[in-house]
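FYI, not all chains are in this one, though none of them got moved.
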Amino acid sequence: MTKSLTHIDAEGTARMVDVGAKPSTQRTAVAAGQIAMSTAALAAIQAGDAPKGDVLGTARIAGIMAAKRTAELIPMCHPLMLDAVNLDFRFDDRAIHVRATASLTGPTGVEMEAMTAASVALLTIYDMAKALDKGMVIGEVRVVEKTGGKSGHWIAEGYSA
Amino acid sequence: MTKSLTHIDAEGTARMVDVGAKPSTQRTAVAAGQIAMSTAALAAIQAGDAPKGDVLGTARIAGIMAAKRTAELIPMCHPLMLDAVNLDFRFDDRAIHVRATASLTGPTGVEMEAMTAASVALLTIYDMAKALDKGMVIGEVRVVEKTGGKSGHWIAEGYSA
């Protein structure tokens, strides 16, 4: 195996990777995730959402704001100048699904920004619905698509956008 | 159904709940979660972890620091004075499992602090291992145990600590 942990040096010490020599390219990353909850909780959010959209609206804002602070939260992440980050939500009969897209022109990928946006949006839904359902579970949070950088266009196995 | 979304008022507008009249009690919350990855990635983290513990060590610090900033990330969360927050990790043959425990003496629960600690710790592992495995998935992030507050001692169905 030639691959290795990029943030750990030969002595096992945590390292921030030096991106100074990497070229600046246009990159995007899409992360997805979901929060499973009871039918009653889903119905309340959909109903509460009808007039003002405030549960998902609040989660969207929280996700966007968190993406901009990714480098403050994740120790080895580089500060980045995001071009954009946006989130969409979708209901099915057992969960709310989030999809977060982040983009930038820079020397390093934006997976962590998309993953952070999705995670914090899901945590925000959890917070706003926890009085309705104590058993909610956040899951399936992963990168589903990437463009730019040396690996080019990549789509997660079994994922269709 | 008498339960309702506590952060949404009668007009569907997002609201921060007023905790001014709630008594201050001793509370704890435990959140659990996992990150599934390839056998090779798991082995590299365990090996890289042997001499210095830096992947999980970094994730632990990131989780503790994020818990202290929960109210900055989650819009409707109250600022809290955490008494403590700590994280433990466990490997099985397909995932790393995290367990985050938060405690405080205050008028409101600490579920969100525990959930934020677990989520950011898992995101940190993702960041440090993503060069090894693009297909990692974060999941099963949920509150598994709570003490204090009006619901007393609560354990998630099917969970054993």
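Quick notes on this structure:
Order as written gives the chain letters A and B; numbering starts at 1 within each chain.
What we mean here is this: contacts are C-beta pairs under 8 Å (C-beta built on N, C-alpha and C of every residue); 3 or more make two chains touch, one makes a residue touch a chain.
If you're wondering where the values come from, they're calculated on a predicted model, not measured in any experiment.
This structure file shows 2 copies of a single chain, while the whole complex it describes contains 6 copies.
Throughout what follows, only the chains that are shown with their structure count from here on.
Centre-to-centre, using mean CA coordinates, chain A is 16 Å away from chain B. Listed in rising order, the residues of chain A touching chain B in the complex are 1, 3-8, 11-14, 33, 40, 44-45, 48-55, 57-58, 61-62, 65-66, 69, 73-77, 111-112, 115-116, 119-120, 123-124, 126-132, 134-143, 154, 156-157.
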